[in-house]
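Shown here: the complex without one of its protein chains, the others still in place.
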Amino acid sequence: MEKVLIKDRQSFKYSLKKKISSSRFLIFMIIPAIIYYAVFCYAPMYGVLLSFTYYTYDGGITGSILNNWVGFDNFVFIFKFPAFKQAVLNTLLIGSLKIIIAFLGAVTVALLINELRMRFFKKFVQITVTFPHFLSWVVVASLFLLLFDRTGVISHLIVAMGGKELKVFSDGKQFIGLLLASDVWKEAGWGSIIYIATMAGISTDLYEAADIDGASRLQKIWHITLPGIKSTAILLLIMSVGGVLSAGFDQIYNMTSQLNNRLVINSVQIIDTLIYSSTIASESLNEGVTTAIGLFKSLVGFVLVIVTDRIAKLCGERGII
Amino acid sequence: MRKHILLFGTLGLAISAFSLTGCGKKGKSDTYDKDGNLIINLRNLYFSDYTGGGEYLKRLEKKFQVSLTFENYQDENWQAQVTSQIKGGDLPDVFHSNVTNYNFVNTYKKWAKENVTKALPEDLSKWPHLKHVLDNTTNIDALKVNGRLYGIPIAKNTSDFSIKFSQFTYLYRRDWAKKWGVYQENDEYTWPQFEALLDKFVQNLDVNKNQYALGDVEWGFPSITNFYKDVPHCYAYDSVQDKYVCNYTTDEYISGLMASKEFSDKGRYYPSQNTLNTGDMRKEFIQGRIGVFYENISYANYWAIREGIKDRFKGNITTEDLDDCTAIMKVRGPDGKYAIEGIDNWYSMTLFDKKISDTKLEKVLDILDWLLDEEGTKLAVYGIEGYDYLEDPVTHEIELIPESWYDSNGNPIDKKNGANYVRYLVTLGNDTLSINPSTDWHISNYLDDWEAEMKEAYANNELRIFKERDEVMWLDTSLKSLYSETMRDGANTAAMQYTYGAIDLDTFKASFGYPWGDVLSEINSALGK
Partner (left out) sequence: MKSNKLKRLPLLTRDKPGPSNRFGGFDVVLFIILLVYALLIIFPFYYLFVVSITPLDIYSETPFLIWTPVISFESYELVFTNKHIWNGLGITSILLFGGTAYQLFFTVITGYALSRKGWFGQNFVMNMIIVTMFFGGGLIPYYVLIRTLGMIDTIWVMIIPGAIDTFNMLLMRNYFASLPKELEESARIDGANDIQIFVKIFLPLSLPMLATIGLFFAVGNWNSWYNGMLFNHSQELKTLQQVLQQITANTNSMIPNPNPQKINSDSLKTAAIFFTIIPMMCFYPFLQRYFVKGIVVGAIKG
C-alpha cells in the first residue's frame, strides 16, 4: 500500500512536471484570472469575519477582529431589528413579484412576436422592444419619474380618462407597481429573445401535423408552442429564484434617490439598499451589523440556488450546477 | 489537494496582504506647493458657487503662506457624501458635516473617539476671536467629547446669542388676501382668521393650474402640528408622570395631526407634499401657485425667494408689490399664542481630518481667527483697501470705491470673494450683514422687526417656543442613537400618511410600537426618571 503510494507520487510528480511544461502558455494565461478572483472575490470573504465584530475606524479589519470580537451579537441583533425584518419582507415581495411578472411578460411577448408573420414589422418590433434593456437605470428611472410625476403626462392621461389620480409617490403599493411596470418595460422585450429562439427550435412537423388535424392557431399555441418552451421556462424560472434576494438595487436606488420620498422608501427598502444607506451613506449601523446582513443574504441566496437546483433535478430537468 | 499549492499560495498571499494593510493608516505628511505654501483642502456645503482663485483669496493665501483648494458638497446627499468619504478614508483636510442631536452620538462622537476627526487644541487663547465665537455658542458643552471640542460649530449669528427660536414661519400672499377681502391688520391672524383666509384662497384658486392655499417646505410638513405640540420631534416630557414619552402619541400632537388632516381634507393643503424634491415648494411659491408658505426665512432664503419672484416678473415689480407677495404672516394658534420651533444657533460643524498635522490645524485656526478679527472681516466683507474701499485714517469710516462695486449700468458686480467663503467655516456671515454694503436693508430690517416683535411676544408669554429639553436632546445612550433617526423618519412618514388619509388614527398610533418603548425606557432610566 505504502509503496504503491510512493510510486504513485513519483509518477504524479513526473506527470505534473510534464503537464505544467506542456501547458505553460495556458497556465500563464490563467494567472491574471487567479489573481483577480483571489483579490476581488475571495479576499472579501475574509472580510466576512467583520460580521462577528464591532468595527472601528482605528482598528480596521484586523484590529476589529482582534480587539472587538462580539461573537454572534450582530446576528442576534439583526433578527430583532425591525428595519431588517421589514427589508427582508420587502425584498421577498418585490423580488418574487418581479420574477413572476418578468417571466409572464417575456413569455407573452415571445408568443406574440413568434406568431407574427410580417417580417419587416417583426424586425421593427424586436429592435424596439429590446432597446430599453441597454439603457441604465439612471435613465429609465428619471424617465418614469418624469412620466408619472404629478405634472407628468401619464397622470393627466389617467385623470382625463376618468380614472382616479395616481398616488404613485405617496402610496407604497402603487410605487411597487411602478417598479414592476418599469421593470417589465425595460426587460420584457429582451427576456423574450431566449423564448423566441426556443420556439424557433420546435419541430415544424408538429405544426404540420396539427394543420392536417385542423387545429386553430390558439390550439397550436396551447398544445405545441407552450409545451415546447416548458423546459426552458422552468429552467429560467428556477434559476432566477436564486436571485430573489437581489430585488434590484440599481432600480430602487435610482427611483428613490431623486425624491424626498420618505413615505415610499419604507415600503421599497430592500436588503441591499438597507446595507448601503445605513453603513455607506450614514453611520446608523455599524459595519459589523451590515456585514452580518450581507452574509445572511449571501447564505440564503446560496441555499436557494442549491435547493432550486435539487428541485429542478427532481422534476427531471437539467440542474444548473 | 497537494497539487493546488500554487493556488492556495496565491489566495493566502492575497488574504494576508489584505488583512495586513487593513490596519489604520498613519498620519499624512504636510505637502507644499512649488512656492513653499502649505496646501490645505477644504470642502464645504457653502462653496457651491465658488471654486477658488481670485485676488481676495490670493491676499489671504499670501499672508498665511498657504494654498487653499476648494470643493463643495452637493446639497442633496451632503451627509452621505461626508460619510462615504470617511468610509473611504480620503477625507479633505477640513470638511463640513451635519451635526444634529440625531447623529451626534453615532456620527460626531464615533468619529471623535475612533480617531477620524481631530480635536481642537485644549487652550484656544491663542485665537481670541474664534474663542469668543465658540464661548458664545449655544449648547457648546453638549458637543464636547471627553472635554474636547472636535470641530467648530458654524454659527448662524455671532452678534446676538439671545435668539433661541428659529426663523421657521409662514410667508403669504398679502395681495391675494387683500384682493379677496380676508386681510387682517399688521398681518396678524388668529386661528379662525387663518382658517378663513385659507378657505378663501381655496375658493378662489384654480386647482387645474396647480394652485393651492397652503404649502410647507419639504422638511416642515405638517406645519399645522406646530401650533399644538411642545416638542418638535421624538421625545416629549410628561410632567405628570415625570418621564419622557413618545411625542407623536401625546394628546397635543394627535390633536395637531387631526387638525392637519382636516386642513388636507378641506383642500387647503398642497396635495402631494411627499413627492417634492428639496427646494420644490419654494419654486411653487415663487411661481405663484401657493398662497401661504411655511419656510425657514433666514436672510439668505428670504432674499433668494424675493429674487426669484423678481425674476419671474422680469424685474417689472415694485418693492411694495414684492412685499405684498412675500409678507410674513403672524399666526396665533388655537391657544392664542404664536408657535416657533426653538433652535441652537448652529446646526453643522467644520471638522478636521485626524491625519492632518498640528501645524496645519493651527494654520487653519490662525486663518479663521484672523478672518474674524477686524482686518480679516474687512477683507472678507469689503475687499481690498484702495481697490474696493478707502478707510478714513482718523474716523475709520469706510468709503466704497464705486467702480469696483457697480458696473457701468449701476448693477452690483458679483464678487467671488474667497476670503468670505473661508469665513463660512466659522459663521454663515449673518454677523457681517450690518456692515456688508451689499446687504439689502429693506429685507434685513423687515426680518429684524419680525424678530423683535416675536421677542416681545415671548416676553409677554404670547410665543410658545417648542424644543426638546437639552438633557434628552444630547443624551448619549446606545438605543437612542441607533433608532432616533429611523424613529423620527417613521413618525414623519406615518404623520404624512395620516394627513393624506392613507392610514387611520389607530394605524398611526400602532406604528409607535417597537422600538419606541425600549428607547424611552432606556432614556428614562439613564436620566433617573
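Note that the chains are named A and B in the order they appear, and that numbering of residues resets to 1 at the start of each chain.
In this text, a residue touches a chain if its C-beta (ideal position, glycine included) is under 8 Å from a C-beta of that chain, and two chains touch if they have at least 3 such contacts.
What you are looking at is a predicted structure, and each value in this text was computed from that prediction instead of being measured.
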Next on the checklist: I'm checking contacts with the chain that's been left out. Which of A:V70, A:I101, A:I194 or A:L226 qualifies?
Outcome noted: A:I194
Checklist entry - Which one, A:T56, A:N90 or A:T291, makes contact with the chain that was left out? => result A:T291
Checklist entry - Which one, A:T91, A:S170, A:N266 or A:T279, makes contact with the chain that was left out? => result A:T279
Checklist outcome for this item: Where chain A meets the left-out chain, the residues are 16, 19-20, 22-27, 29-30, 32-34, 36-37, 39-48, 50, 60-61, 102, 109, 112-113, 115-118, 121, 124-132, 134-136, 138-139, 142-147, 151, 153, 156-157, 160, 185, 189, 191, 193-194, 197-204, 207-208, 211, 217-218, 220, 232, 235-236, 239-240, 242-243, 246, 250, 254, 257-258, 272, 275-276, 279-280, 287, 290-291, 293-295, 297-298, 301-302, 305, 318, 320-321
Checklist entry - Hey, which chain B residues sit against the chain that's not shown? => result 3-4, 6-7, 18, 21-22, 48, 71, 74-77, 81, 84-85, 87-90, 208, 277-279, 287, 311-312, 314
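Quick note on the criterion: only the chains that are shown with their structure count from here on.
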Item to check | Averaged-CA centre spacing for the pair chain B and chain A, given as whole angstrom | outcome: 40
Next on the checklist: Can you tell me which positions in chain B touch chain A when the two form their complex?
Outcome noted: 3, 7, 10-11, 13-15, 18-20, 22-24, 77, 79-80, 83-84, 86-87, 103, 106-107, 110-111, 114-116, 210, 218, 272, 274-278, 482, 485-486, 489-490, 492-493, 496-497, 500, 502, 514-515
Checklist entry - In the complex formed with chain B, which residues of chain A make contact? => result 12, 16, 34-35, 38-39, 42-43, 46-47, 56-63, 82-83, 149-151, 167, 169-171, 257-264, 266, 277, 279-285
